[in-house]
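Submitted below is the structure of interest, expressed as structure tokens.
All protein chains of the complex are present and in place, except for one that has been dropped.
Order of writing sets the labels: A and B. Residues in every chain begin at 1.
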Amino acid sequence: MSSLVAGSGSTVPLLAVDDLHVEFATRDGLVRAVNGVSFELRAGETIAILGESGSGKSVTAQAIMGILPTPPARITAGSIRLEGRELVGLRERDYRGVRGRQIAMIFQDALSSLNPVTCVGEQIAEMFRIHDGAGHGAAKAAAIEVMERVRIPGAARRYGDYPHQFSGGMRQRIMIAMMIALKPQVLIADEPTTALDVTVQSQIMDLLAELKTEHNMGLILITHDLGVVADVAQHITVMYAGRTMEQGPVDDIYSRPANPYTRGLLESIPNLEAKTGRLPAIQGLPPNLLRIPPGCPYNPRCPLAQEICTHEPAPALLQVEGSHHSACHFAQEVRSYGIHRAVQG
Amino acid sequence: MASTEPSRAESSGSILRVRDLVKNYPIMRGVVFKKQVGTVSAVDGVSFDLAPGQTLALVGESGCGKSTVGRLLVGLERPTSGSVVVDGVDLATLSPKQLLEKRRDIQIILQDPYTSLDPRMTVSSIIGEPFEIHPKSLPQGRTKRQAVAELMDRVGLNPEFLSRYPHQFSGGQRQRIGIARALALRPKIIVADEPVSALDVSIQAQVMNLLMDLRDDFGLSYVFISHDVSVVRQIADEIAVMYLGRVAELGSADQLIARPNHPYTQALLSAVPLPDPIVQRTRERITLGGDLPSPADPPAGCRFHTRCFKAQAICAAEQPVLRPVDGAHVAACHFPEPMYDLAGGGSAR
Partner (left out) sequence: MSESLSRPAPAVEAALEGGDTSAPRSQLGDAWHDLRHSALFWVSAVIIGAVLAIAAFPNAFADAAKTSALTGGCDFADFLQSPSEAHWFGTDQLGCDIYSFTIFGARPSIAVGLIAALLTTVLGTVVGVISGYYGGIVDSLLSRLVDIFFGLPLLLGGIVILSALTFPSIWGVVFVLVILGWVSAARLVRGTTIEAKNQDFVLAARALGATNSRIMWRHVLPNAVGPSIVVAVISLGGYIGAEATFSYLGLGLKDPDFSWGTMIAAAQSSFFQAPWTLLFPAGFLTVTVLAVILMGEAVRDGLDPKSRA
């Protein structure tokens, strides 16, 4: 099921993930973490990957970065192409040239991704020394410059400070500085603001958007929070049980979702504008990936599920309109129904 | 600091009364003999009242002292000064034994569903522990096992899973276990410290709904601590916005969100992401510069003046007290002024 989606330009996309499948061999059996994810990313574009925890977002990101723990993980099918070059099956030695330089990634927990016993300036400077072969002085100057670019106040003065001496927001900036140091073409941010306060969250999001434009990068934002990415992303991919449930331009997804799962997610966001009483929650829990239910994986929780949803194979990701795609037998019906948010209704 | 007393006239009908609560933590240095080298001012003069069946939310960024207030309320910490009066009884006047009894009235739900349950105990021992500590609170004619199973059923857990261990449950289910444990002693007040912050939105909604149902069924009062104003909005009757250990603004949820008067509340509301790309792209946002100052060295005068977009000379010199801006709605700012539509309401149509 190859469903190439975003954009319609004929040029080769910067990054194209097609029908990716990843499995983990665990003590309890095969965990099918990613079961057919496809998306494209163009230079200067931001896409968001949305889904509940365990939906396979991080595994997808790790597969792109080539940092899946193998074993237990195995890419069983699909392809990941960077400017047309196949990354699946690339030798570790060649992947090292891709990581950091072409694709970089920042993580949710900046504190544990930074080395606690090396000062932050050194950690950034190291990127220049190892990858660019810069000398000591040049690397330090370059490090201070990126620290300034991510707006760390008093960058030169704070070069020698250690990670624990920074606040959560500043640490995330340091991670970002490290990752944009080598001017990668693709930046993956896995829940970059989940651990931060709202006031800091918006600062970091603004910073990422700015840097993206400045460097003409492709940005992949991974999150479970639909609110955070609403104004930053152009395209959204919604994942459930390792599959793409819906994909399309951000405005379409938010105003006319064509998949009951996306609609459920949107409806369960608490509304700041008004007290709505009980929230329309999605019932039940995400499936155990050892035993994904037959048919559409969402059927046990889906309020619209019919017999066809359990008996037929999982619905394919089909076009709804333009670049808006949905994997649901009743995509058109759902789309025309709209969403129910108390005030907007 | 008696002036921080809320101007609300009536406090006799409250189930929880907090007055001028202060908590300082000493900063110690030294190997064998420790010496105090400084003070962290975590909570500095917090006062509020909670009426039966009502929910008061404490909102603010991490490090603003909201969790410390929560711990002071349930007696996990002793206040440096100030009083906590539960159902007419000042906790400071109680003997340890009386305090133990009083604890049954006020219980806490903790944020992290992964660390707040003992990994080596089964669900039935976790939820049953309150009955072991307070044997008298076991409902009449019930074995502990029955009581635990009923609690599990009540919070939406399958009672068949009595003898499972915490790691066999998802985050949302674990939080339900924590709720059942807090419910076991039939408290009058529950302090919920970021109970849904670690959960996915979809699961968040389930747990919030459960908390609302329990409040209505058992006539509980909540002190609901959260950094997420949108979540708070759904459950709170009143909101207190905290900044660096002090209450910046306090009022009914509706008023405070529709017409915030304190610059910090305004910045906080304008930073809340709204799940609507069109509103989100066009709304006006107030971006705060810099980081939260260290509570070990809080700014003089108004603690917010280092980041405030309206600060004047007087703000660094003089601490603003909570003053009414509109009836029971109070704000601690020298220049309070309402702002509208920060919650995106203006463009929702």
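Going forward, a contact is a pair of C-beta atoms (placed from the backbone, for glycine too) under 8 Å apart; a residue touches a chain by one contact, two chains touch by 3 or more.
These numbers come from a predicted model, not from an experiment.
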Have a look at B:Q36, B:S81, B:Q168 or B:Q312 and name the one touching the chain we're not showing. B:Q168
Kindly state which of the options B:I27, B:A92 or B:I133 is in contact with the chain not pictured. B:I133
Of B:K66, B:R103 or B:R246, the residue that touches the missing chain is B:R103
Which of B:R19, B:K66 or B:R181 touches the chain that is not shown? B:R181
Mind pulling the subunit B residues that touch the left-out chain? 31-34, 71, 74-76, 100, 103-104, 107-108, 110-112, 115-122, 129-130, 133-134, 139, 142, 145-146, 149-154, 158-165, 167-168, 178, 181, 185-186, 217-219
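As a convention for this text, only the chains that are shown with their structure count from here on.
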How many angstrom between the C-alpha centroids of subunit B and subunit A? 31
Subunit B-facing residues of subunit A, complex: 52-53, 153, 167-170, 197-203, 206, 224-228, 230-231, 250-251, 254-255, 264-266, 268-283, 285-286, 343-344
Partner subunit A, residues of subunit B touching it in the complex: 61-62, 170-173, 200-206, 208-209, 212, 227-231, 233-234, 253-254, 257, 267-269, 271-278, 280-281, 285, 287-288, 290-292, 343-345, 348
